[in-house]
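Only one protein chain is missing from this complex, and each of the others stays in its spot.
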Amino acid sequence: MSRSGKDVGDGPRIRRRRLPSLSRFGLRRGAPTLGATLGDVRTLVAQLLAGSESSSQRAAASQLVDRYSSLPDDRRRAVLRLVATEFGTDRERVDRAVAALAEVSGPGASTTRVDAERALRLALTPAYTRLGPLISALPRGVKLLVDLRADLLVLGRREAELVALDRELQAHLRTLFDIGVLELTRITWDSPAALLEKLIRYEAVNEIRSWEELHGRLVDDRRLYAFFHPAMPGEPLVFVEVALTRGIVSQLPALLADDREHTRPEQADTAIFYSITNPHSGLAGVQLGNELIKRVVDEVRRDHPHVRTFATLSPIPGFRRWYDARPADADPGLPRADDSGIAIDSVDDDRRASLLRACARYLLEARTGGRAADPVANFHLSNGASIARINWHGDPSPVGVQRSYGITVNYLYDPRAIERNARAYLGDGTIAASDDVRALVG
Amino acid sequence: MSRSGKDVGDGPRIRRRRLPSLSRFGLRRGAPTLGATLGDVRTLVAQLLAGSESSSQRAAASQLVDRYSSLPDDRRRAVLRLVATEFGTDRERVDRAVAALAEVSGPGASTTRVDAERALRLALTPAYTRLGPLISALPRGVKLLVDLRADLLVLGRREAELVALDRELQAHLRTLFDIGVLELTRITWDSPAALLEKLIRYEAVNEIRSWEELHGRLVDDRRLYAFFHPAMPGEPLVFVEVALTRGIVSQLPALLADDREHTRPEQADTAIFYSITNPHSGLAGVQLGNELIKRVVDEVRRDHPHVRTFATLSPIPGFRRWYDARPADADPGLPRADDSGIAIDSVDDDRRASLLRACARYLLEARTGGRAADPVANFHLSNGASIARINWHGDPSPVGVQRSYGITVNYLYDPRAIERNARAYLGDGTIAASDDVRALVG
Amino acid sequence: MSRSGKDVGDGPRIRRRRLPSLSRFGLRRGAPTLGATLGDVRTLVAQLLAGSESSSQRAAASQLVDRYSSLPDDRRRAVLRLVATEFGTDRERVDRAVAALAEVSGPGASTTRVDAERALRLALTPAYTRLGPLISALPRGVKLLVDLRADLLVLGRREAELVALDRELQAHLRTLFDIGVLELTRITWDSPAALLEKLIRYEAVNEIRSWEELHGRLVDDRRLYAFFHPAMPGEPLVFVEVALTRGIVSQLPALLADDREHTRPEQADTAIFYSITNPHSGLAGVQLGNELIKRVVDEVRRDHPHVRTFATLSPIPGFRRWYDARPADADPGLPRADDSGIAIDSVDDDRRASLLRACARYLLEARTGGRAADPVANFHLSNGASIARINWHGDPSPVGVQRSYGITVNYLYDPRAIERNARAYLGDGTIAASDDVRALVG
Partner (left out) sequence: MSRSGKDVGDGPRIRRRRLPSLSRFGLRRGAPTLGATLGDVRTLVAQLLAGSESSSQRAAASQLVDRYSSLPDDRRRAVLRLVATEFGTDRERVDRAVAALAEVSGPGASTTRVDAERALRLALTPAYTRLGPLISALPRGVKLLVDLRADLLVLGRREAELVALDRELQAHLRTLFDIGVLELTRITWDSPAALLEKLIRYEAVNEIRSWEELHGRLVDDRRLYAFFHPAMPGEPLVFVEVALTRGIVSQLPALLADDREHTRPEQADTAIFYSITNPHSGLAGVQLGNELIKRVVDEVRRDHPHVRTFATLSPIPGFRRWYDARPADADPGLPRADDSGIAIDSVDDDRRASLLRACARYLLEARTGGRAADPVANFHLSNGASIARINWHGDPSPVGVQRSYGITVNYLYDPRAIERNARAYLGDGTIAASDDVRALVG
């Protein structure tokens, strides 16, 4: 349903692209009509929430979804705002329930207290929370809900009611996408072309430019794993690309170049996670990536017992923005602004050292709310990884230079340290890093 | 996990039988040990709820589940009671949140009001609600949660804290078993034997006595459909048995006898739902049966367009208990007590008419909380069915006589009336019935 | 198509039972009509063989098969005889081709010689060989051909034309059932019930009396493997039952009793093949059993690397008949005739030794055409097995006593010796046996 995708900072890159028209016959499921007004929607939602769980409710939900899908973006936002504000909590009911709770709060009256607490909680639960299950029960409804949330996220986080609506939706999606329901699948060159086509379209970290290039990422010393949901068949929820290597690889070209060297899988000792993609912004915050990494580590260890080292080769998406925004006199050596085309090949040793030092400082010290400011760093550190290496010339592509002056980072997933690292990071923000990295910041 | 099954009145019969030991090698997953004390559990739960969502939390959940599974029934109840009472809401935190809400309730302060409402709701949400997702994320965790709830239901509905715990668990299971995730499957003689064995074990309405009898319920003019959940492969959640017939069948023997007549599927005009089984008491209240009936009606209509009538042939489990408990002088014609062996074949016409009248009255007038007192009647009426026929000698088996003096009922699912019926019944309790049935009560 | 099954001595036991009527609705595929005469068949076959490979030929083949299937057994035989005699070779054409070959037999005329040889070979190829491919190309045609051959085998081996027809049919079936096309499948309790039902019906060596007993042969320390053909889905062509044990088991009750001991698969060191069944007599001579054993040995070795010993526990179907037919004064110790109920438990030591000695002699020395006279012995020895043990009281069941005075034999499949053994046995008839077995014959 969402037409305008947007990156959302949920750790690894999230990307939603405009889906191609489903039909070439001019058949559009619900083309926008003038008659679709907020009044209609208000009536439909009210009917829906008034009903009990009969099939008439199902029909109304289906109608609501069709109506919504056919609206242009601006009208969708108006609808979401209407739902968030008009079908939230009933303030008077809340006040009555608060009063009722106050009356039973005497000691010993436990039964009534429990009931009164529950009544208050129900009063505090926005009416629209009941819409989620009604929509996800429709055919293709789970996907619709994911897309709906993507629309909602585009509206931004400024209005309290929209934020509240988003929180409820996220909670419902978290339960729907319970890890116990997800299926881990290795994707190979024998997978359906329709699925592989989606990978090409979705891959956000290191673009896949052709079917041949995709082929190269699925065979020999490469693996690609994805999570799927039973109600969204053929739709990868999150996928990770892995290279089996000898030793940790620090330079993207060594992994991606057409003429790269191949490693025999049975001789590999290391698995490099070089790309993690969350294609659905509507699933932001549902925490699929960390589960995927854990499960893939298990899979790779089982299939390749000699692989002992698990690490990423990751971008540092926030570094350059942070670096360029520093006080003008902080580090005069490097130009800023308008110079994405900086010739990193001709940077002299001093400036190089200065940049690497700045990057280590960014990763180790720049914080947002106690967590690492860089979203990818925050993602891996939350999972219990440590910062193992910071690599000059790790990604010399224009995008890489634009993002982080071509610097890349390896995060290390050491099975023996993962729990300890995660606990420390999620506790007081302690970041695990190798001595080499620490040495950079002196 | 539940060892002692019990019928739970969720519309159609629910039955859980003791599962056979998984292993013949003396391998018991977590045999009971003395060291498993409530203190251990308290510590584990506290750790779990204190943690953030790292893999250490997963490990603690796994440990908790193992510990619980190895306990004997009485200790399990003690554990559930402990969780329900010690990990519910924090009264002081609630009071503080109520106070905070009172402060921001001035007009115009909408943002803060939304936040304060949310803070109060979170305070009112029992801590143990966070255990559900942690358990369902474990391998086989969804099944564990269903079994856990079965244990909980055995404890009864008298203690407010246990009822509250059950409500949270039910809510979590409802989302996990969202209809959008369930898979409708027709079960045939080509289905896995391990699955068919479960049907034999689970069938609660009309017992399946042998593989041959099961075979007969899967072929020719018979159909059997079930819902499955992706995280519980091979485990039917609810199943319905259907006979394709010419006209509505009112007598069970005509459906079940070994030498019954067969109908050619292409000549059938009616589908009789003659058995609906919910094997998992832990899913009581999750409302799978009504969805199953809707989906199966659609399936049968698609496969057999000439089938126009959809009806059940149902037991009346509550009739005899109700009848026998009436005032002694109400209807002196029939003996009560201790006479399950009543010779219904030799009942004279007057008594027969009297019994049928009483049965119609029971179905149309006996109420519990505004709903039909008979659980099966309540189930079908809630789905929008109507009472079409009341049949003397419909089930002459000892069980049938014991349940309802051998009387059966046909509920009619008329696609054109389902919504209207359901709305009326769920609204003010109006029961739809045929003229014949109404005529019985005069 | 064959109604009257018969054991055919193709190594392990072959059994065909009467299949149940396919339909309960009185629908019989082609009920016998009076009009089905040999004249009709003659015309149809002639049309078929005259045609080129167009769809009209397909239709005629289909018609022929329907006609044939609807005939009672005696008429079927008449039809087979008609085909064998009237659509064989054309003697005059053969004579002309012989004459033509004689003319070109001069040296140097190689091209013409090759052509003349081919022309003669074609003249010598019976016309009916072209029927096979036409029938196997029909839907379910491969199965029809197998059944047709079963009918043919019932007619016996006395008439040269029928034997010739059988040889052609066998040759065609051998190519159709090329090992490269067959699929090895492990059958488990998760296999379709319709398939498991066939196993119960087919098992010929050690009867399966119930679904529960079958279950016991599929789980824990038991394995069951079968070959399938893509054109006969769901139809096991040959299947073998395997027990994983510690050491070689010599007594059937130790394998089959309800209260037998179980071995943990990971602790087993031996695989006992205790039953091999060829359900389709129409596949006699197609050599599926030996391929199955080879493939299953590979499977078991792969799944259970610690299993090092592969042996059978086999019946000796021909022993008692051979023993009882020996000269009356040969071994007066044991009664013959009419005494299948011989009380082997009360046999004294001398007679026991005498019987074991006789059995060893039977296995090692009784020959038919240079091969072991016992069909099961011949089967395993041809595969390269050796005779490892002869077991008193190996099968104390009435059938076992009736077959071989309760004696069983273990054939050993030693991967290192299989080739050598097979070469020797198929070469000059040398039988490999253990020292213990040899010692018995002194």
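Should a chain be cited, it is by its letter among A, B and C, assigned in written order, with residues numbered from 1 in that chain.
Simple rule for what comes next: contacts are C-beta pairs under 8 Å (C-beta built on N, C-alpha and C of every residue); 3 or more make two chains touch, one makes a residue touch a chain.
All values reported here derive from a predicted model rather than from experimental measurement.
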Exercise. Kindly name the visible chains that come into contact with the excluded chain.
Key: A, C
Exercise. Sort through C:L44, C:A137, C:A254 or C:V399 and give me the one touching the missing partner chain.
Key: C:A137
Self-check item: Among C:A78, C:A254 or C:A422, residue touching the chain not depicted
Solution: C:A422
Practice problem: Tell me which residue among C:R77, C:R174 or C:R301 touches the hidden chain in the full complex. | Solution: C:R174
Self-check item: Residue among A:L144, A:L196 or A:A268 that touches the chain left out of view
Solution: A:L196
Quiz item: Which residues does chain A use to touch the chain missing from this display?
Solution: 24-25, 189-197, 211, 215, 220, 234, 262, 264
Quiz item: Contacts of chain C with the missing chain: which residues?
Solution: 51-56, 88-89, 91, 94-95, 98, 101-102, 105, 110-111, 113-115, 117-118, 120-121, 124-125, 133, 136-139, 141-142, 160-161, 163-164, 167, 172, 174-176, 178-181, 183, 229-231, 287, 290, 294, 383-384, 418-419, 422-423, 426
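We take it that only the chains that are shown with their structure count from here on.
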Self-check item: Count of contact steps on the shortest path from chain A to chain C
Solution: 2
Quiz item: Hey, which chain ends up farthest from chain C, C-alpha centres compared?
Solution: A
Quiz item: What is the distance, in whole Å, between the centres of chain A and chain C, each centre taken as the mean of its C-alpha atoms?
Solution: 61
Exercise. Please compute the C-alpha centroid of chain A, do the same for chain B, then give the distance between them in whole Å.
Key: 38
Quiz item: Distance-wise, how many Å sit between the C-alpha centres of chain B and chain C, to the nearest whole number?
Solution: 52
Quiz item: Out of chain C, which residues touch more than one other chain, so two or more?
Solution: none
